[in-house]
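Removed from the display is one protein chain of the complex; every other protein chain stays in position.
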Amino acid sequence: MSTATVEVPEAGAVAAPSAAQRVSAALGRSAPVFAVLALLLVWISIENPNFTDPPVFLAFLKRAAPLAVLAAGQYFVIVAGEFDLSVGSLVTVTVVVAAEVLADHPDGVIRAMATVVALGAVVGLANGLITTRLRVPSFITTLGMLLILEGAVDYWTDGAPKGSLSEDFRTLGRGGIDDVPWLEQLPWSVVVLVAVAVGAVLLMRSDFGKRLIAVGDNDRAAGLSGVNVPRTRTIAFVVSGLAAALAGILLGGFAGVSAQVGDGLEFEAITAVVLGGVVLGGGRGSVVAAVAGALTLEALFTLLNLLGLSAALQDAVEGLIIVAAVAFAAFRLRPDR
Amino acid sequence: MKRFKLPVNVLPIWPALGIVLAVGWITVTIDGGSFFTSSNMTNILQRSVALGIVAVGQTVAILVGSLDLSVAYLISLSSLVAAETMDGKESMLVPAIALTLALGAGVGLVNGLVVTKLRVNAFIATLGMALVLKGYLADNYSRPSGEVSETWKSFGYTRMGPVPVSIFLFVGVALVVGFVLRRTRWGYHVYAVGGDEPVSALSGLRTHRVVIGAHVLCSVAAALTGLFLASRLGSGTPRVGTDGGYDLESIAAVVLGGTALVGGKGRVNGTVAAVLVLAVLDNVFNQLEVDPFLKQALRGVVIIAAVALYARRRLVAREEETSAPPVETTGPTEVVPA
Partner (left out) sequence: MTEAPLLEMRGITKAFLGSVVLSEVDLTCVAGEVHAVVGENGAGKSTLMKVLAGAYQPDAGEVLVEGEARSFHHPVQAQAAGVAIIYQEFNLLPERSVAENVFVGREPARLGLVDRRRMEADTARLLAELGERSFSPRSRVGDLSVAQQQVVEVVKARSLDARILVMDEPTASLADEEASALLDLVRRLRDGGMAVLYISHRMPEVFAVADRVTVLKDGRLVETLAVADTTPSQLVAKMVGRELDGYVPPRATDTELGDVRLAVRGGGNRALDGIDLEVRAGEIVGIGGLQGAGRTELARAVFGADPFTRGTVEIDGIERRLGSPRDGISAGLGFITEDRKEEGLALSQSVRDNALLGLRSTRRRHNGRDALVEELATSTELRAKSLDQEVRFLSGGNQQKVVLAKWLALDPGVLLFDEPTRGIDVGAKAAIHDLMRGLARSGKAVVMVSSELPELIGMSDRIVVMREGRVAGELPGGATEQEVIALAAGSDPVLAHDEPARERGAQPAPRSGAGSEVGDET
């Protein structure tokens, strides 16, 4: 290319790297977010020594779980080279729809959950099909979907969602396994978070994950190598939709019903993924780092709260930190002359 | 529609506007209302001004290969700054305008610097700015504040027959920006940098300056929108920008108007037509008394459908290109040498 690309002179035959080499290579690529997360957690512990107590730390994780789940889902879409701007409104829809279902069937917790999960999958499927079959840029598709979902929810509830989520439903977001030694209570949402993270990692390691990242890197090459590109991308959107539904269940449990519960979450999810070092445009980055990015954001919020910053200023500081983090990442990735 | 070919220079959004007007008229008439009334036309034009001005600015940002998600909060802040500075006094009208536009320029400058010097992705950079502005707004304002001067208030409402005077502001901005893009060197450079930044840099363009300039222009347009909204509201409000969804809506209008999200391709007049389309749709939905929440959803559907149609057009055009016979290396002279 017309810009400098360094050609590394080949040195003899192929050598298998040791496990240590592979780990350090992986760390070298995504180190920043983990380091930043660690830094923030330490700082929080300094401001609030209770933070190191398991229950307090777990409470933090409980708060962070919805965003982390959302970030994991968004990761799949971003690594494929797309955007999903509809997840915030999908979270709201999830909460509202669950409340409506529970209003008619007060004991139907499973029914409510199944409904919203199905809904998440359907929205994801719609996003995927519109983007791949109708060739609409995903930015626009999911933006349109955002408007549709927002409008639909407002229309359905006449602007003010009624009803509330039953106690049973809210267990997942609020409750946990009691009488656990040392931890006291293991919140369900933490369990869910870990399960999602593990599941996402396994999924990315699978053939599907490798296909997905190839699509994000070079979809023409992937297609010619036999990958069903539209289907792979669509599945990524479905995953994102499911994650949004799950995040909605957790968040609804945690925070209750409101029409604003999902506001701005899509931006937070995308920010979390970018903080984790995943490149907007696809083809690079790990899902663990994306989840770490979400935890980092939550840690940031927690810290700012602890430092006594007004809610408003928190937004401002958040903005600055995000820009700084991404600037730093760009600095590390700059091409060497 | 497939075989119908437009003259090369006319963007497809204009006939789309025609169709929307026609369909709107038919639907409204069937429903028992009247479409082409003076008050209706005023309504449509009035609605386009706010979104139109900020969308023109957003067009430049997107053309250069960037994006601005901070416009909504900037609009709110601008309305407040304008109204508070004016404080109801005529003598403060000009200073208020100057200050507000300067604010816009400043914000745009910061956005541009963060994107170019710090190499932060525009999505994140302007999102960060949005949050900073949001924080500042939430910290200092919780309700409307300030008061615009009488002249300025009347600006928002004066009409010449069915035509609101403010439409000239919109048209003026569109004409000026369009002119700059098509006739000045800077405008050419915007297209170059948006088309391929490394190539432009190698050709000696100061790409950073071009991008920064584009961001400044975009934010000044947003500030101008804030000023205009202040004139309509009589004062400034901290929520006017976000309530109007100007960030995502302006981007939607730009894409609807045929500008490529990746940059380097598109026209201001396309954005203008797209804004009018959205305004007409809004108006028609109102006339049909469609539930306001449903309107929102329908807007989403329209945006997706329109862009899908564009994508189809491009695909069909590309297929026709590849089946064309190979371009010959000998052929009739097309250009007579000077």
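Order of writing sets the labels: A and B. Residues in every chain begin at 1.
The working rule: contacts are C-beta pairs under 8 Å (C-beta built on N, C-alpha and C of every residue); 3 or more make two chains touch, one makes a residue touch a chain.
Remember, it's a predicted structure, so these values are computed and weren't measured experimentally.
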From B:A105, B:L118 or B:V199, residue that would touch the chain that is not displayed: B:V199
Chain not shown: contacting residue from B:F35, B:Y73 or B:Y191: B:Y191
Contact residue for the chain not shown (choose from B:G244, B:G264 or B:G300): B:G264
Residue, one of A:R133, A:K162, A:K210 or A:R332, that touches the chain absent here: A:K210
Missing-chain contacts mapped onto subunit B: 183-185, 187-189, 191-192, 195-196, 199-200, 202-205, 264-265, 319, 321-323, 325-338
Residue ranges of subunit A at the interface with the undisplayed chain: 1-2, 4-17, 22, 25, 207, 210-211, 213-214, 217-218, 220-228, 283-284, 336-337
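One rule holds in what follows: only the chains that are shown with their structure count from here on.
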Chain centre separation (subunit A, subunit B; CA means) in Å: 31
Touch list for subunit A against partner subunit B, complex: 1-3, 85, 130, 134-137, 139-141, 143-155, 158-159, 267, 270-271, 274, 280, 310-320, 322-323, 326-327, 330-331, 334
Subunit B - residues contacting subunit A, complex: 114, 118-121, 123-125, 127-140, 198-199, 202, 248, 251-252, 255, 261, 291-301, 303-304, 307-308, 311-312, 314-315
